[in-house]
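With one protein chain withheld, the remaining protein chains of the complex are depicted in position.
Entry: chain A
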């Protein structure tokens, strides 16, 4: 593992080494970076004093993000049969007023 400030520390626990090579981080704001599309992470520089980061293989990061999406989908189905699209209604309004 690299020893840069704020980067996850620890011994890789997953047998495929390539799983520990996360894509390079793209700075998306003062406080957040993006390594996988639409998955934002707190900038590691901000996690150097009071919290320690865990080492994650890439598949686990993606699994957690996908799990979150599944949970939100489940919650929609739990509360209603369908979810209406605001964009569709907005387009209708624009068509009617033009």
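We adopt the following convention: a contact is a pair of C-beta atoms (placed from the backbone, for glycine too) under 8 Å apart; a residue touches a chain by one contact, two chains touch by 3 or more; residues count from 1.
Simple rule for what comes next: contacts and distances are computed from a predicted model.
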item	value
Hidden chain of the complex, named as in its UniProt record, picked from "Oxidoreductase", "D-lactate dehydrogenase (cytochrome)", "Aconitase subunit 1" or "FtsX-like permease family protein"	"D-lactate dehydrogenase (cytochrome)"
Absent chain, residues of chain A that touch it	28-29, 31-32, 38-40, 42, 46-51, 71-73, 75-76, 78-87, 89-90, 92-93
